[in-house]
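In this view, the complex is presented without one of its protein chains, the others remaining in place.
Right, chain A next:
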Amino acid sequence: MMSTKAFTLVPAVEREQLMGDGERVSLECVECCGRNLYLGTSDCFVYHFLLEEKTVPGGSATFTATKQLHRHLGFKKPVNELRAASALYRLLALCDGSITLVHMLSLEPVPSGARIKGATAFALNENPVSGDPFCVEVCIISVKRRTIQVFLVYEDRVQIVRELSTPEQPLAVAVDGHFLCLALTTQYIILNYSTGVAQDLFPFCSEEKRPIVKRIGRQEFLLAGPGGLGMFATVAGVSQRAPVHWSENVVGAAVCFPYVIALDSEFITVHSMLDQQQKQTLPFKEGHILQDFEGRVIVATSKGVYVLVPLPLEKQIQDLLASRRVEEALVLAKGARRNIPKEKFQVMYRRILQQAGFIQFAQLQFLEAKELFRSGQLDVRELISLYPFLLPTSSSFTRSHPPLHEFADLNQLTQGDQEKVARCKHFLMSYLNEVRSTEVANGYKEDVDTALLKLYTEADHDSLLDLLVTENFCLLADSAAWLEKHKKYFALGLLYHYNHQDAAAVQLWVRIVNGDIHDCTRSDLYEYVVDFLTDSLDPDLVWQYADWVLQKNPEVGVQVFTKRPVDEQESRFNPDDIISCLKKYPQALVKYLEHLVMDRRLQKEEYHTHLAVLYLDEVLQQRPSASGKDADVTETQAKLRRLLQKSDLYRVHFLLVAALDWHRLARALPFLTSRSHLTDRTRGAGLPVESAILHGKLEQHEEALRILVHELADFPAAEDYCLWCSEGRAPPYRQRLFHLLLAVYLGPGPSAPELPVAAADLLNRRAAEFDAARVLQLLPGSWSVQLLCPFLTGAVRDSVHARRTTQVAVGLARSENLIYKYDKGGKEICPSPEPWSRPCLGGWSCYYGSVPAFSIYWKMLRARHRAPFCRKTGDTGSSPVCHNY
């Protein structure tokens, strides 16, 4: 068993100071009260010494005992026991079966001569129940068989308060409150002297071995048990601590928390009450007295007195830590809590936890270490500082003094074992990651985050990027150098960005994309840069790298302009600047103009025209390569058509700004100088659809339709043309277009057999779009009615409907007029039934499904007359309804 040094044995009274050369005389008992040391001898003397403790600078204590007095008690027997009652200034001395009260200083017996007679042993109650400060409670084992007596001892008198008989002869006693702990002949018991109730503890043969009964604290006793055990028992008769294992022949025991000290003929042994382990053994021959007095442990042979001086707990703990006995050190430290002021304890305990943590750490017991660091609130820089180069050069940290551990750095700790180093680094990584957002890191977040960055970098850890894109306190200079050293250029860029140095960041990334420096962190770094510039609020930066991103990929690169928030675009980016910048990148320019025209719906003819021209140019470029005239409509062509149809702005531009901006455009596209040129171009280039649309925009519908019908023979497209061209216009406009179309179908020109069919089809399907009368004049006489049946039916129905609607309107207007006249003239009138009785009134309601409209009106009129409405027709007033139309 490893030992601890908990006590040192220091001589206090040398034998020469006692009884001179009396060989036969021996020391029988000891009492110590404050600085007063009393010794009782076998020849009935009591000695009084003053005990002075001196601590020499080296830390070890020495004692000097100065003899004050010695006095013979007047018997011929040895002094068996001495006890001081300091409150009364009395010393109680047991000698020859009686307890004498003597003055503490003069050692004179009290004048009253008060004494307790017939005692074989006694004990003071250190936890008295009387509450009277001017007396002490004394319990004696009486010379009467199996009898215990309790006395109150005053300054100069004694008073018996209780006498109890015990089941067996008592041999030793200790008191706490009402409870006596007694060693009887065959067992220990707890006896409540106020109730007389006894509780067995355990058997012990007091005749074979000297029993020990020692009060060690409130309601707890220490007893010598079988097999050399030191047993603990409470007044409740239970044991709350495991026993300690002494030798078989222990003669005395004492407690000096957290230790139990025992004395046998050869040794003083020290056990911890916290873990029951034997901690120290001090050779000590012929000792026969061991007692503790208010924390001071005194041991004596028959000739000399010694003090067992406890080493400061802190020293003991440090010794334990030094021999890596972490568990024991912590147990001892925790056990010391109640003996040390709270604040001091906390400081001490924290430090011990930290030290213990480093011991575990050095053994790579990371879980335990972490827990100890956490509970010890370790300044995490202590740990970081073990790792070379991790703390920023600017860090003000210096290790605590005295040091928490003995290691210079990690290399020394691991003795260069790289695998161990790696494990330690991994641990620090996870530990820093855990603590960086807790209060543990408060005050030195820079140090923590910078160290973490360095660890991540070194380990090529994914979390490096997470660290840099979230809130962090990495110090720029230190981190940048480290990242550069490890070629983590992308991460370095992130670091610059986090430190508001976007230009440096982008510059670095651009160099990576260009291949000037190598870092494969991101394969999509180009797109990343584009996104970065898109989100950048710095126009200068965007302009600086616009050319670069566009060169790399015009279509993606243009996103730096198109994808940024609109309000920002408006305030900081002038479209014209962008357009001029994009000139070199037609694809990008198209994308940007599309963005302006379609996404942002800018109503600026310049953009529309420019876009149209670009589309057209692209279509024209594609055209030759396309095989044949009927090649599929390309995407661009579709876009072009859509733009030409939807937009009205490019036309205005041509008409009004031809001289200004058009000039610039014209320079880029010299063949485009006028609108007609454009149409010519389109037609000439075989873009009839586009030509038709442009003709339409120029209101040259006939030409447009002619192209569609004659050149393309695309009748649905022609019909469609009529529809979109007339969108948002008045009905006559649309009618005009349809008539034009019909005219194209029927008119002169290259005759084709399908044209009359298309014309008939058009009429039949879109009867409503035509003025039937005009159509009839146009139609060739040869056409059968059958052919145009749907058209004619529709036309007739329309005509009838129009007439009736008109008649109803006329009738209503008349009645309105009549009512007006009646109101004015006040004479009885009867409206003529003519307007509504002759034509079938049902036509109104039937046609429109709106019976209420008419009947309400009818009722309104009747109500005005307050009489049956029309006697001439015999109508009873309800509206005639006819469904037979």
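We take it that a residue touches a chain if its C-beta (ideal position, glycine included) is under 8 Å from a C-beta of that chain, and two chains touch if they have at least 3 such contacts; residues count from 1.
Just so we're on the same page, contacts and distances are computed from a predicted model.
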Missing subunit (named according to UniProt) among the choices "NEDD8-activating enzyme E1 catalytic subunit", "Ras-related protein Rab-20", "GINS complex subunit" or "Glycosylphosphatidylinositol anchor biosynthesis protein 11": "Ras-related protein Rab-20"
For the chain that's not shown, point to the residue among A:P243, A:G287, A:P392 or A:G557 touching it. A:P243
Looking at A:C32, A:I141, A:L201 or A:V299, which makes contact with the chain not pictured? A:L201
Tell me which of A:I99, A:V235, A:A451 or A:L525 is the one touching the absent chain. A:V235
Extract the touching residues of chain A with respect to the undisplayed chain. 187, 190, 192, 194-195, 197, 199-204, 219, 225-227, 229, 231, 233-239, 241-245, 276
